[in-house]
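Sending over a structure as structure tokens; questions will come in a sec.
With one protein chain withheld, the remaining protein chains of the complex are depicted in position.
Order as written gives the chain letters A, B, C, D, E, F, G, H and I; numbering starts at 1 within each chain.
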């Protein structure tokens, strides 16, 4: 019988539930498929398609079925749920961009000329930096500069 | 006669004009007052109050008057102009957060527990990273972790 | 028993699932019914009604039932899901129009006078253009000029 | 005396007025500086910075002053005025994308894989195509494919 | 057992399905109950309550059950689904009003004084007008003038 | 000296003031240039470009200067001011479309097939219809049918 | 087994269905529990909690079950469904406030000083007023004046 | 020289200033022209056109010039400034409608059938009602019932 | 079989139902787990993760199952349902912030310098204050000051 593919948001909910119940970290899952941890987490939340091999490996680790394996390989439509944008942990990033985005634009133009930092040829990393006043979250955006080129 | 203080957005427009006409970079201005370049650019665009000394030094460098010196010291109301959010150079950062923000939230909670990266006890840096396929823009967010603490 | 017609969005989800599971491309489906590929893809996503013959041919190719055949013939209400507008692959087109739309308006008026490019007597084509710096996506909009005619 | 740089929107209004009063077409201006006509029109409307030479040549052709020459060289913040998005000539492009955008996304992924058509390494062309039922507006978007590459 | 009344949108979907499957036009249904065709279509889409007799006659013609008869008599909350407003066939009417609405307001005030065309004591008609360049859609709004009367 | 062209909204305000002060109706102005009254009113409110002859004739009739003549010939960007959409005289038209728009869509498709009523090859008329219960406003939309034609 | 309480909107739909099927008016229900009719209608639509006695009396009158009795006692979150705000019968009230709200504000301040009419210590009444030109709807808002009192 | 008519919002600001400086109440102004006080206040705030006589009488009372007399007679575009809708004195009315609007709709339909309370053939009154617990604001809406009549 | 974790909103609905049916106050639940009452209520409504022990204790008290225990421990995405923001009891707080927020900003800067009151290192308390004119609701926000520190 024909059925639609499990939506990526439902696959993500099954991944989240299995991950918590099995006591696995996102890092452990990323290590299992030998991919960067931010990429892996984003992919499992539905923002990147996975290869069949990676999808199967994650499903095996988490005890999930074929419908999840199929869904994880699906090409996503990338978006953020509106209600997540107000979550304080996410919102602080948007606030920082509201405060510093125009300055970053000025400095990109000063250093590179007219263009953008690609968000496609791009990677993100997150790490903990120890600090005597309290440890810090360090997030790095690393994207290729693209100049406006007609 | 009493007059309102020059709005920070108008001071920023005068700074921008003088900077371009004198052929000065944001980096050169930052060097003059010995402050980080993202902070200095943001402050001159109106997002941070400056000390009287720094404001005077910038005005001297740019040939601007006392009304600019006064305005640069004003406590800002921080915001981003709505029309700037669609500028492609700025938008790519918002897009990256839309794609990776939920993953960053998961990984902050995994590493640190329930809480946020502060956007106040926080700094941003931008640098160029040479790369054979084309140089890259590298932006680093570095904020103190704050846990939900009742 | 009376039942509503399968909504076109649900028919589209069934088409998408069957297409992927059978390893068929959109181009192969378009070839099967001898229609342009953009038109065919749009129609199967719910943006154009299909003839009974085309709908039946597609359903046969994909192994889908009568409720899909019926739905594909339905007159659509054309719209884009709001969450798709932020998907980066779709968004770049909207961004390009934000940057170049006013210029296109000027040049349509310069060449043709007061009027519009029809979006109804209209076709779209997409093709790959090889390029030494990386292949390119070429999309062509081709619509009849309509002058404001009272 | 320090003054802000003439905003690009005001420079655009002066260019538009002089162009009409002198009876010049956008094409003639583009020919003068030997640049593509869509690029030139967009630049003069405020969407691209011009070189000092091009800005001076345009100003000389149109009899405009130094404040326009200075403004045309300014790095823009790219955006579309909200009221322009409802103008029928511009709106038809947005409508066409609402109808065909999701199909274009499918076909980009089918042909190229997961990624986007760049709107930065990108050019637009517009031309008239004669047709017995009425001439047609043909607009071509040509952008480099960028794959999601971590 | 108590159950809610079938929502008018669901009744409309059942009417639409039965109408298509039985090959009936809206005009034929309107003729059956001897009502104007725009009124009948609007009523069956959920915008007017029907009498018990009309509801029963329509249901008999379409082979629909009592729950539809009951729903069609329900007092509606009148509204348009937001996604329908962007459908090109509907949107053209809204666009025409955006372009000509202020002129109509001027001319109503010139002819009648300060007041409005009622949208309640009101009827709409649609007809085809043959034309050598292509037939035309003619829609007539006919509403009682109401003056601002304290 | 170079100056921008008088914006069409400011030309409209001058036309409105002169029309009232001279005690002229929109109909009288339309008669002067031998154009339909809705078209003339819309054009003077800024929604259609006028020919040099018509613009000059209107300005002469109203005692307005060359800057108005120039502005009236300008190609418009068509839009409705947001605050006008809530004016009761204008709003009733939008309400009528919200109530009857989906029915009109159904009946256009039933009579003509898949397509739209053009809002470009289009005209509007308004007239008074005497009625014993109170006179009525009758507005007629008359647009060419355009079928979706690839 | 634990289950959530029936949402007030679902209880309202069951009340509405039973009321219509039994041929009861809102006034008759209000009379049964000896409460004002606007209050009773609003409460049954979900805007006021009812006492256990009143809820039971209404349910008995309408033949509804315990899950409705329980739901009607629930403390509401008061809101209006967005789609109801455009319904013409409701919209006219919002329009009247848009037109006369600022005048009412002026007159409240003139008569009472700086403050508001309470919407909590407040009651509404609706009645028919016979009139030779057609009967009238008379709605009275009656709320305690609250002055800004620090 | 031709000049635009003074916008009604600017006339309203001049009326407000003169009224306060001369120590006149809205009621006194209404008495002077023998019109209801809510109507007069609304008219002077820009929501109703005044006759030449009334406009001149108000201007004489307030010591205002001819440009105000002219503006007060202008046909308004009725709207409420968005920032006024959040003012607590105005907002309480909107809140009351959000809470009781659906109930009023039900009771209008119960008493009158399918239709609306006119907001055009309509009047508003406001009065103080003494009460031992604190005096009350009583606002009465009185509009003709209009039935949906095709 | 793998299933998603019960969403926190559904857990909250089950908690609310059980709390009401068992006649327990929020205070009694908070006392049971020895936590502040605002924190406990917020946590059970889905705004804070609970420890396994607390979740189990609440579930035991309320007779709820393991799926609730699991859900209550889940890391939340914090947000407020849009329809709750208009509820009068909640809205008054937002209104008070609209009126006094800018003043609080001024006074925080005056007392502490450039920075914010943390909403993370933060607690809220609510209590009743007896008053002869009617008892009062007293809500205290208590958050650590964070200075903008680069």
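Basically, a residue touches a chain if its C-beta (ideal position, glycine included) is under 8 Å from a C-beta of that chain, and two chains touch if they have at least 3 such contacts.
Note that this is a predicted model, so its numbers are computed, not measured.
Considering the intact complex, the chain excluded from display touches A, B, G, H, I.
Only one residue from I:37, I:56 or I:72 touches the chain missing from this view: I:37. From the set H:16, H:57 or H:138, the residue in touch with the chain omitted from the display is H:16, counting the whole complex.
From the set H:86, H:128 or H:149, the residue in touch with the chain omitted from the display is H:86, counting the whole complex.
The chain not displayed touches subunit B at residues 2-5, 74, 77-80, 119-120. Hidden from this view is one chain, which touches subunit I at 25-27, 37-38, 41-42, 45, 47, 78-81, 84-85, 87-90, 92-112, 115-119, 122, 124, 126, 128-129, 131, 133-146.
Subunit A residues in contact with the hidden partner, per the touch definition given at the top, are 86, 88, 91, 95, 98-99.
We take it that only the chains that are shown with their structure count from here on.
Shared contact partners of subunit B and subunit C, listed by label: A, D.
Common neighbours of subunit C and subunit H, listed by label, are E, F. Centroid distances from subunit A, each centroid being the mean of CA atoms, peak for H.
For B-C, the equivalent interface within G-H, D-E or D-F is the one where over half of the contact pairs agree by residue number, namely D-E.
Between subunit D and subunit I the centroid-to-centroid distance comes to 50 Å (mean Cα coordinates, whole Å). Annotation for subunit B: residues touching 2 or more other chains are 84, 86-88, 90, 95, 98-99, 105, 109, 115-116, 118, 122, 146.
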